[in-house]
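The block underneath contains the structure these notes are about, expressed in C-alpha cells.
The complex appears here minus one protein chain, its other protein chains still in place.
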C-alpha cells in the first residue's frame, strides 16, 4: 500500500492538479460540502421559525408584534442555537481539513466515503439535536463520527507535511 | 452569451486551472473575500471598544480598572456579539461555497457581481445591526441577500456534481 501510495503520488505530482472537476474526489467534496453549507444555513431559518413561533426576539427593532419586549434564554430557541453553534465548531474546520486533505491525493474510494459518512452524520446530528430530540448517545455518536474523520484526515496531512514544520 | 460560456468552459476544462491569478473570477473572489475577512476581524475590535466604553469584562484577568467585577449581558456589548455571531453563521460557509463555486467555471460577470453584491450586503448588515441600528426590514434584506446568493451557488455546484453523491 505504501508503494501504491508512492506511485499514485508520483503520477499526480506530474499532473499536479487536484482542485478541478477532472478529479472525482474533488467533485465528491464539492457535492457534500454544498450539502453541509445548505444544512448550516437552514439552521438560521430554523432559528427564525422558532423565534416567530414563540415570539422571542433579541433586538428592539425585531419586535414585529405589539406589546412585546426583547427576550433571551427561551429553551426552544436556545436549543436550535446550540445545535447551530455546534455546527460552526465542527463543520467549518472540517471544510478546511477535508479540502486540504484532497491535496494529498488520497485513495478515491476512501476519501469519497469519508465525505459521505461525515456529512450524513452531521445531518443526523441536527435531526436528533434541533429537530426531534432523542435520548443519548445518538447525538454523541453523530458528533464523534465527523470528529474522528477530521482527526484521521489531520493525521494523513500532518504526516505527509511533517518536514515543513 | 451561452455560447461564450460554453467555449470558456471547454477552454478551461482543457487547462484545468481555476485557482490562479490568471482567472479574473478568482481574483475578484480574492478581493472581496479579503474585504469580508477584514470586516469580520473588525467586529472583534468593535466588541473590544464596547467592552472598554461600558467597562464590561467577562474574565477576572480582564478587569483593567479598579473596583470592577466580571459582567455579562450588557446590551451594547451583546448587540455587537450577536452581529459577529451572525457573520460567522453566514460569511464563513459563504467563503467555502463561493470558493468551490469558482471551480465550476461560472460566467465571469455573473460570478463577480454575486461576490460584489454579497459582500456589500454583509457590510450593510453590520452597519444596520451593530453600528447604527435602524428599523427592520433593512437587516433582514441584507441578511437574505447573501443567503440567497449562497443558495444559488449551492444549486449550481450540486447540480454539476450530482452524480458524485
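Going by the order they are written in, the chains are A and B; count residues from 1 in each one.
The working rule: a residue touches a chain if its C-beta (ideal position, glycine included) is under 8 Å from a C-beta of that chain, and two chains touch if they have at least 3 such contacts.
If you're wondering where the values come from, they're calculated on a predicted model, not measured in any experiment.
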Option from B:58, B:75 or B:135 whose C-beta touches the chain left out: B:58
Full-complex contact with the absent chain, from A:45, A:108 or A:134: A:134
Options B:20, B:67 or B:163, residue touching the unrepresented chain: B:20
Hidden partner chain, residues of chain B it touches: 17, 19-22, 24, 26-31, 33-35, 37-38, 40-41, 43-44, 58-62, 64, 84, 88, 92, 95, 99, 112
Interface with the unshown chain - residue positions in chain A: 9, 13, 16-19, 78-79, 82, 88-90, 92-93, 96-97, 100, 103-105, 129, 133-136, 139, 147, 150-151, 154, 157-158, 160-162, 164-165
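The rule is short, and it goes like this: only the chains that are shown with their structure count from here on.
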Computed distance of Cα centres, chain B from chain A, in Å: 17
